[in-house]
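Notes follow the structure.
For this view, one protein chain was removed and the others were kept in their places.
Showing chain A:
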Amino acid sequence: MDVREAVLQDTVFQEREDSIITKGKQKKQLKCDTDSVAGCVSQRACVYCGARVVLNPVTDAIHLVHGPIGCASYTWDIRGSLSSGSDLYRNSFSTDLKEQDVIFGGEKKLARAIDELVEKHPAKVVFVYATCIVGVIGDDLEAVCKAAADKHQIEVIPVQSSGFAGNKSAGYRAACDALLRLIQRDNAKVAQKKNTLNYLGDFNLAGEVWIIKNYLKEIGVNVNVAFTGDSKYQALKNATHASVNIIQCAGSMIYMAERMKELYKIPYFNISFLGLQDTTASLRKIAVFFGDEDMMSQVEKLVQRETVRVEPELEWYRQRLQGKKAAIYVGGGFKAISLVKQFREIGIDVVMIGTQTGRKEEYETINDLVDDGTIILDDANPTELEKFMVDKGAHLLVGGVKERPLAYKLGVAFIDHNHDRKHPLSGFVGAVNLAKEVYTTLCSPVWKYV
């Protein structure tokens, strides 16, 4: 049965038809980056959420949520981003708007909130996030932030992340706009340092930025600043000192890279440090960019050493996992693409794949990568996830917190590829971690009893 029929028959959301395709069956384009359909129980969050996840890893900033309490409650330190220094970012500050504030406006309260926070916590930058109702009650965020910045002589940057103004990807852009305001323009004139890059789209979950920095250091590359994992105000400010931007999570950072290219003539390219194949290719790509012979031979040395170390382990898992089928439903396209390759490395086929915020180009890549018959879907909901996992006989789902119980109830193994995981999935060590996690869940004795 073709997907179009299946959707009509079983999942009944007619408006969703164009967001689901079967590879090889249809020529049409997958519809993506649109608003979620009402009542479909989307797995996606909002603009604020997108902005928050991107900016929150800036460790020495005050992150102030301007709005009622819920948004701040639900996002308090839910990411496993690690810091090598300040832990100011792990607080959840909110103006906690009440009925009165909604009626009379929240500007004064916001101004006082900034005063109170700045007095209490030493910080050079405050990010002020707009939530749903801020736009509606008409608070002039720009003006309040500017006044506060003048008063305290620090940077107070508004983040235009009203929840309803688009979907999560709009939040990524709002975060990037905030970051762009932070970067010091005059600094563009400062000579770019040799063999130095900015690393975009890694949020240092379980220390992943540190792993990559170590690799780069070994091959003679300096990381000027990571956006935004374990990053600090001053480093972000000097972002223009790098001669190139490399992007890991393109969904959240491609916009940033584009803008930096326009504004500061810093070129960029995509890399991925997820999985053996991607990690190796990315290191080579970087060495080629810098055109440094010495660096190239360092890369080969590193790759050789690490491969010898991890290959036997991966082989052990491969033998046990060969032929299993996986379903993928993750936040962004970059992760999804890497996962297809990583699964291949351990002998697993992907039968269903989707994302919350994948971009058109990413879905094209996915389409090229997966086998015929694979279901590809954007902004899915539990009904669809259930249907396609069952239909396709998936043994394993990769997803986040909300998807986990669904997989388990279906008697399917599960991999956390979410914000709060406590083990790194990047680099050579990450490749082994993933295989290990897949093995632990897929080959658990528990499935014998269900």
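The rule is short, and it goes like this: a contact is a pair of C-beta atoms (placed from the backbone, for glycine too) under 8 Å apart; a residue touches a chain by one contact, two chains touch by 3 or more; residues count from 1.
We adopt the following convention: contacts and distances are computed from a predicted model.
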> The chain dropped from view, which UniProt name applies: "SoxAX cytochrome complex subunit A", "2Fe-2S iron-sulfur cluster binding domain-containing protein", "Carbon monoxide dehydrogenase" or "Nitrogenase"?
Replying inline: "Nitrogenase"
>> For the chain not shown, which residue from A:V37, A:A147, A:A281 or A:L369 touches it across the whole complex?
In response: A:V37
> Which of these, A:V54, A:I133 or A:A327, touches the one chain of the complex that we don't see?
Replying inline: A:I133
>> Just to verify: which one of A:R112, A:K151 or A:K265 makes contact with the chain not shown?
In response: A:R112
> Which residue from A:E99, A:E293 or A:D368 sits in contact with the chain not drawn here?
Replying inline: A:E99
> Which residue from A:I21, A:C46 or A:L82 sits in contact with the chain not drawn here?
Replying inline: A:C46
>> By the contact criterion defined above, which parts of chain A meet the unshown chain? Give residue numbers in ascending order.
In response: 11-13, 35-49, 64, 67-76, 91-99, 101-102, 109, 112-113, 115-117, 131-133, 135-137, 163-167, 382-383, 386, 400-402, 404-406, 408-411, 450
